[in-house]
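Encoded as structure tokens, here's the structure I'll be asking about.
Missing here: one protein chain of the complex. Every other protein chain is in place.
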Amino acid sequence: MAIVASGPPRNMEGMNPSPAERSEVRFRVRYAETDQMGVVYHANYLVWMEMARTELCRLRGISYRDLERQSGLHLVVAEVRCRYLQPARYDDEILASAWLDSAHPRMVAFAYEMRRAADGARLATGLTRHLFVRDGKPVKIPEQYRPIFGIS
Amino acid sequence: MAIVASGPPRNMEGMNPSPAERSEVRFRVRYAETDQMGVVYHANYLVWMEMARTELCRLRGISYRDLERQSGLHLVVAEVRCRYLQPARYDDEILASAWLDSAHPRMVAFAYEMRRAADGARLATGLTRHLFVRDGKPVKIPEQYRPIFGIS
Amino acid sequence: MAIVASGPPRNMEGMNPSPAERSEVRFRVRYAETDQMGVVYHANYLVWMEMARTELCRLRGISYRDLERQSGLHLVVAEVRCRYLQPARYDDEILASAWLDSAHPRMVAFAYEMRRAADGARLATGLTRHLFVRDGKPVKIPEQYRPIFGIS
Partner (left out) sequence: MAIVASGPPRNMEGMNPSPAERSEVRFRVRYAETDQMGVVYHANYLVWMEMARTELCRLRGISYRDLERQSGLHLVVAEVRCRYLQPARYDDEILASAWLDSAHPRMVAFAYEMRRAADGARLATGLTRHLFVRDGKPVKIPEQYRPIFGIS
């Protein structure tokens, strides 16, 4: 029942992406993000993944905010997976990265990795799949926006 | 520097509202709502206040969802106050109540009380002030919606 | 790349669990749970899954709060998957269910389903895998607690 591959999901070419294709956000764990177990509550990693995804869009040439505004497109989350390796704690500095996993005109998948900045320990890996949606309906992404997601 | 009155804020007539004017929502504390101190993180009480406010609108004849949809009006939060008396813990059953504190055509204030269901202990009291906003601008609330908020 | 089976994950016997083995929590979507797309932000479904899991423990004879307190055991989330089928909206009544998917002395997996109460529409399905952890270390769950999770 090994569901998520043990390494970070491969990108479209089956290789690790070049550094330019990989976002990195650095931030501190908020007290609000902890739970009574003394560690970060697991749902918050999905928010960190969203932050890394936002930065990846910016890195690839468009802010996701502008994409929504200009195009009326939304990347609706169709699926999330997250694997938790080590706990994150309050005030830890976290590095969250995202990169393209795969994409076609109707769908895009991102892969993620969360590390502790102090020692580089890998805390979690994740994957999200998204549909391109406009006016509440799944659509093919218009040609002009395809390069952002590496869709030819 | 006693800022919030020690009792629940009085309503428009200076008396406690009749039971019919006071909402009550009952729910259990979620694990996600706790923090590493082992109690509910303080910002979550504002969400509980929102739940009680939603039920108060329903009690007074309109769901807040329909109000937003029909009228294009939003009750934008202009101010929040919350006083914390005793901690709430994971899996506690909570009773959250809201009632009208004061209102006029441009603004409405609600008062709140959060209790632990098991023993009735008062956990927190709160107050929110809201502006009526449409298309991003403060407006006077249309006549037809005034009775909901006790505005004559 | 169909990762989560299209039906709800099967239970240990490969059959749908009997009603007694399936929890159900009913609650309304909070305004706080929506995002600017006008629907529930996807990470909140993990919190709903936690609520259904808490109720499943209670149904099977112990509150998860007491389990943590009595035994010092924690069910640490090792993996989460969620598949989103239809959006949930503010003030919708939601039914969240959980049931045992599989378990052995070191690990337990739960499956989930979220439905809209009004029409029974299935909104999301999920799966979580948990390790039994005590004093920060993975352990075998003590004999006395095994029946809760259907471990013989």
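Per-chain residue numbering starts at 1, and chain names A, B and C are given in the order in which the chains are listed.
Assume a contact is a pair of C-beta atoms (placed from the backbone, for glycine too) under 8 Å apart; a residue touches a chain by one contact, two chains touch by 3 or more.
Not measured: the values here are computed from a predicted model.
Only one of B:Leu67, B:Cys82 or B:Ile151 touches the absent chain when the whole complex is considered: B:Cys82.
Touch with the chain that is not drawn comes from one residue among A:Asp35, A:Glu50, A:Glu79 or A:Glu113, which is A:Glu50.
Mapped onto chain C, contacts with the missing chain fall at residues 31-32, 34-39, 41, 43, 90.
Remark: the residues of chain A touching the chain excluded from display are 27-28, 30-32, 47, 50-51, 54, 63-65, 89-91. Although one chain is not displayed, its contacts with chain B can still be listed: residues 1, 3-4, 37, 42-44, 46-47, 50, 74, 76-84, 87.
Assume only the chains that are shown with their structure count from here on.
Note on chain placement: the centre of chain A and the centre of chain C lie 23 Å apart, centres being C-alpha means. Chain A and chain B have centres, each the mean of its CA atoms, that are 35 Å apart. Residues of chain B in contact with at least two other chains: 31-32, 90.
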